[in-house]
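This part shows chain A:
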Amino acid sequence: MSKTSSGTLYRGHEGMWSWVGHRVTGVVIFLYLLVHVLDTAMVRVDAGAYDAIISTYQTPWMALGETGLVAAILFHAFNGLRLILVDFWKQGTKYQRQMLWGVLILWVIVFAGFAIRHLSIAFGGH
Partner candidate 1 sequence: MQVHKYDVVIVGAGGAGMRAAIESGQRARTAVLTKLYPTRSHTGAAQGGMCAALANVEEDNWEWHTFDTIKGGDYLVDQDAAEVMAKEAIDAVLDLEKMGLPFNRTPEGKIDQRRFGGHTRDHGKAAVRRACYAADRTGHMILQTLYQNCVKHNVEFYNEYYVLDLLMVEEDAYREDGTAYKQKRVAGVVSYDLATGELHVFQAKSVIFASGGAGKVFKTTSNAHTLTGDGMSIAFRSGLPLEDMEFFQFHPTGLAGLGILLTEGARGEGAILRNSDGERFMERYAPTIKDLAPRDIVARAMANEVREGRGCGPNKDYVLLDLTHLEPEHIESKLPDITEFARTYLGVEPFTDPVPVYPTAHYAMGGVPTNINTEVLQDNDTVIPGLFAAGEVACVSVHGSNRLGTNSLLDINVFGKRAGVAAAEYSKTADFVELPQNPEAFVTAQIEGVLSGNGTERVSDLRSTLQETMDANVQVFRDERSLKEARDVIEDLRIRYKNISIQDKGKRFNLDLLEAIELGFLLDLAEVITVAALHRKESRGGHYREDFPDRDDENFMKHSMSYRDADAVTEDIKGIRMETKPVVFTRYQPMERKY
Partner candidate 2 sequence: MSVSIPAPRSQRIDPKYKRGPKSRGSFEMLAWLFMRLSGVVLVILIFGHLFSNLMVGEGISGIGFGFVAGKWASPLWQFWDLAMLWLAMLHGTNGVRTIINDYAEKHATRAWLKGILYVATIFIIVLGSLVIFTFDPCVAGSTLPQC
């Protein structure tokens, strides 16, 4: 299509933005998973090497990244369950918006719980 058709960004509602979020988190998790399998594979090569790699996960910066990843997984997981309900529950399409708020609330609660524990371990050190 010609470039002339581009204009402003479409101002979708919750449904569209949650989909953008789902898509982005999905890709992020996938990319992480590729790396994560590779690093875990080190256990087959050399125990020291594995520990070395894992220790990078234990630095504060990586801990933050790890927290972000978990945030992504939590959102993707909860929203994924919402999508499944939209698809299979008769009233799903009617309550999709309410369910999205539910997802966000659940996400905040679970994530807060995780973040407190995880960051305190990561930054608290031994």
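Everything that follows uses one rule, which is that a residue touches a chain if its C-beta (ideal position, glycine included) is under 8 Å from a C-beta of that chain, and two chains touch if they have at least 3 such contacts; residues count from 1.
Criterion applied: all candidates are chains of the complex that A comes from, given by their letters.
As the structure is a prediction and not an experimental result, all values here were calculated from the model.
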Given options 1 or 2, the chain of this complex that touches chain A: 2
Complex contact set, residues of chain A against candidate 2: 1, 23, 26-27, 29-30, 33-34, 37-38, 40-41, 43-51, 54, 57-58, 63, 66, 70, 73, 77, 80-81, 83-84, 87-88, 114, 117-118, 121-122, 125-126
